[in-house]
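All protein chains of the complex are present and in place, except for one that has been dropped.
Labels for the chains are A and B, by order of writing; each one numbers its residues from 1.
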Amino acid sequence: MIDTNLLQLICFYGFAAVTVGAALAVISLKNSVHAVLSLVLAFFSTACIWLLAEAEFLAIALIVVYVGAVMVLFLFVVMMLDIKMEQVREGFIRYLPVGIIVALVMLAEMLALIGVRAMHAHVMGANPATVAGLSNTAWLGEALYSQYLLPFEVAALILTVGVVVAVALTLRHRGDKKHESASEQVRVNPRDRIRVVKMAPSRPDEPTSSEEPLQ
Amino acid sequence: MQEIRNYTMNFGPQHPAAHGVLRLVLEMDGETVVRADPHVGLLHRGTEKLAESKPFNQSIGYMDRLDYVSMMCNEHAYVRAIETLLGIEAPERAQYIRTMFDEITRILNHLMWIGSNALDLGAMAVFLYAFREREELMDVYEAVSGARMHATYYRPGGVYRDLPDRMPQYKESPWHKGADLKRINSAREGSMLDFIEDFTRIFPSRVDEYEDLLTNNRIWKQRTVGIGVISPEMAKAWGMTGAMIRGSGVEWDLRKKQPYAKYAEMDFDIPVGVNGDCYDRYLVRVEEMRQSNRIIKQCVDWLRANPGPVMVTNFKVAPPSRAEMKESMEALIHHFKLFTEGYGVPAGETYCAVEAPKGEFGCYLVSDGANKPFRVHLRAPGFAHLSSMDATVKGHMLADVVAMIGTYDLVFGEVDR
């Protein structure tokens, strides 16, 4: 018999290895587009790990938001600007010790956090969603919209302001660009846009009318 | 930090919307066109120079191949220039035939234009609908001259021959048989004039069909209204003619201002636009199709009632009949001289223009008295229009360039000559 827990463990290590490998590739690949794609892969396998932990909403939100939208734009910036990674990575070796120290500090902090939490066995114990008898998504929704409504709405407001500011900062009106208003275009009546002129022919021996000198 | 810079894009000469061999070098800022640089000459065949090396009559066929969607109008300008220098005038019936075929050509051209302009903007159906009617008019071309496109039908002194008494009919095939065959042949049972009259009866409803698909379509309006606005002053300054200048609201039409053939006798109106954008030009051309239909109808009525000669009887410029050649030595000599040496045209120069579907198509002809022109210059409307490309599309988006090419109604045969 294949033990389900064992299978999950194998899957976890597989996804974790891919995540770490992809993350390493992000900072070591020469081609910047490849690096961005590695980052996408790292996100993706992280989402898979979350799925294993039955955090399906978070996992899919990670894919929809980060993989589906944020990274697409990121990829675009990299493609358009065609950044030379050699220049960016000039200080790679020099700053490596600092980077390692920062990473170690973060690791220590995380371990401490999890370790402290682990003292209170119930925090990392039963899944509150399973306790409530709801799916992960439904439980998350209920928690967000009842228990944490105010922080949630504040966050939404801040994000909206951020969007408006981003647009306001980057919008530039160029003088030479022609612009049409769609509503005006659609409102145009074809009958107002054409005149059918009755015109008497000028005879060949007469000079043509002088009001339109087209020479 | 990298600098944001424009990039150039090669639009054509092999491009689905390049209308032949247009090559545009576009300088783009994202999707916006900063500069458009049209390159011409990829279809240059030296028509003007070729005409200098041939007797007058033998160059008529080259004129068809200039603007290859308005064939007979090109012939008309060239033939009129020769006639002016020769001081001859075509018989009245020939003039009516020319008027009728000029208008048939205008419809042919506008059908091609409406189809390709719609196709450029993504509306596929109109193209095939337009070709359904084009097919009928092509059959008229074929019936009268033997060629569906390059007719060589107009000749100095008249037209090649009178209108045929019967239209060719469809033969039975796997696609046309039984009642279907009978139906499509029903209009072809009488003479060619009957056929054309039948066409003029149904054509307005066909134009309504195109308009149903486009005129009030929101997307069509969004793609054409306010795009490529050309002011009347600008239109005059760039030497625009035809629907391009009428679209900008200038009441100018050679058929009214300098009538030739039988246009002075015809009852028709001139549509002009208001704003000078792609939408106005679209409306103007659609209305022109309806007006052309009126003219054709009047010509058919006159031609039915007034049989007569369609060629001058001056055998220096027109061949004698075959029957005459069998009996008359003089006729045989005339025929031989005409088809080998041609005829000499009195020394002088002239400029004759016609209102071709695309605008003023003119022929400037210099003769030194020989049997070949000394110099032929052809004024192609498309060339003048194309030169304004940069001024009109600057600041518009890439997709509008396509709309603009469509509304210019470019055909590279005449632009490059």
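The rule is short, and it goes like this: a contact is a pair of C-beta atoms (placed from the backbone, for glycine too) under 8 Å apart; a residue touches a chain by one contact, two chains touch by 3 or more.
One rule holds in what follows: contacts and distances are computed from a predicted model.
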{"item": "Protein that the absent chain corresponds to, by UniProt name, given \"Putative aldouronate transport system permease protein\", \"Hydrogenase subunit MbhD domain-containing protein\", \"NADH-quinone oxidoreductase subunit H\" or \"Cytochrome (Ubi)quinol oxidase subunit III\"", "value": "\"NADH-quinone oxidoreductase subunit H\""}
{"item": "Per the touch definition above, residue among B:L43, B:I88 or B:A125 touching the missing chain", "value": "B:A125"}
{"item": "Residue among B:A51, B:V402 or B:V415 touching the omitted chain", "value": "B:V402"}
{"item": "Chain not shown: contacting residue from B:I219, B:A237 or B:A370", "value": "B:I219"}
{"item": "Residues of subunit B in contact with the chain not shown", "value": "7, 9-10, 15-17, 31, 118-125, 128-129, 132, 175, 213-214, 217, 219-220, 222-223, 397-402"}
{"item": "Absent-chain interface as seen on subunit A, which is shown", "value": "1-2, 31, 33-34, 37, 40, 56-57, 60-61, 63-64, 67-69, 72-73, 75-76, 79, 135-137, 182"}
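Heads up, the rule we're going with is that only the chains that are shown with their structure count from here on.
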{"item": "Complex contacts: residues of subunit B adjacent to subunit A", "value": "2, 29, 32, 34, 215-216, 218, 221-222, 225-227, 236, 249-253, 255-260, 263-264, 269-275, 279-280, 283-284, 287, 394-396"}
{"item": "Residues on subunit A engaged by subunit B in the complex (per definition of touch)", "value": "81-83, 174, 176-178, 180, 182, 184-186, 188, 190, 192-204, 208-209, 212, 214"}
